[in-house]
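Complex shown without one protein chain; remaining protein chains in place.
On to subunit A.
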Amino acid sequence: MAGQGEERGEEKKKFSIWDLPDVPAGQLPPHLELQRTRVLCNKDAPIHTESVLYSGAYASMGVDNSLRLDHFCHNFRVEVVRLTEEDMEFDMIGIDAAIANAFRRILIAELPTMAIEKVLIANNTSVVQDEVLAHRLGLIPISVDPRLFEYMSENDQPNEKNTIVFKLHVHCKRGSPRITVKSDELKWLPNGSELIKESRNVASDSASKPETYTSFSCSQDTLPEFANNPIAPKYPDIIISKLGPGQEIELEAHAVKGMGKTHAKWSPVATAWYRMLPEVVLLEEVEDDLAEGLKSKCPVNVFDIEDLGKGKKRATVARPRACTLCRECIRDEEWEKRVAIHRVKDHFIFTIESTGALPPEVLFTEAVKILEDKCERVITELS
């Protein structure tokens, strides 16, 4: 089918159409395949950046561009490059930018975490103002699995299922040197708040327990998850404030569950980003002096010199993944026809840096689950 179109066009030129290479039916010719799967990063700007989504895009060539789930499942691959407790880097191959971006957005904004929201300040004579101190406390990452807690809405009472209570009481005595208040001073109160609410109700009997700001029905450290590992901030050396002699901070902080959408303190990742795999192609043989020049131009050493023997050298692409697309190798005249830089449109290098509440591989799995839940919500709304 592709051959017929070429036949009619090329009749006027003086070469035999039988010299043209065969295009196998059901596949695109190489230049269209390049346009569909690669972003060409030229000297001035990238081109072919949009992904060709429309199912009938290549209908005239007889190529079906529609999404076939079996095709996707067959081609999809994940390769983990680096995995530590705090960050991970992995490759996702065979997926589209729309879905990769959806995962990135969910990781940053829609995964829940616990963070300090209400701060009840009993005494603050430090130089840091109340609201600044409360803001700083909110940004401290807490090392606890947010899936064990529930959201607290406005009408709910703070109880052991939706609140974590911390206490901070530091006093710098007169005559002693200045002290720095670090985050390890935040002590977990598994039994709930200790600040007593002033109740105007005289009729309440004095024998009953005084009412505090939270109503814990049971102590949180009876729960199996917290029995032997107390809840604490992830990093014990975050500076909260500094106190001079005679200054004191006494407060109680309540942490609740929230999402990054509401405030960035609830974001479980320091950041999450992805980039497409760079591909560096040498369009012609680069030899001898030109090869040396090319190798020295690249700031991240993408190119290597290969000895061909008899004093001849050739440049090869050794580490295309390290390419930062600075375009130094195509900046000068003449180099654009020797080196081409592409990006592979369906190969994403994801990096996730966690703040510590959950390990990064768990974060990604939760993000995918959240996208599934969104789809399910739409489906039930439509039915």
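The definition used in the following text is that a residue touches a chain if its C-beta (ideal position, glycine included) is under 8 Å from a C-beta of that chain, and two chains touch if they have at least 3 such contacts; residues count from 1.
Keep this in mind: contacts and distances are computed from a predicted model.
Missing chain, UniProt protein name, picked from "histidine kinase", "DNA-directed RNA polymerases I and III subunit RPAC2", "Sorting nexin-30" or "Phospholipid-transporting ATPase": "DNA-directed RNA polymerases I and III subunit RPAC2".
Checked against the full complex, the candidates A:Ile121, A:Leu290, A:Val344 or A:Val368 give a single residue touching the omitted chain, namely A:Val368. Within the full complex, the residue among A:Ile106, A:Val128, A:Val144 or A:Leu186 touching the omitted chain is A:Ile106.
Contact residues of subunit A toward the unshown chain are 53-56, 64-67, 69, 72-73, 76-80, 83, 90, 92, 95-96, 98-99, 101-102, 105-106, 109-110, 361, 364-365, 368-369, 371-372, 374-376, 378-379, 381-383.
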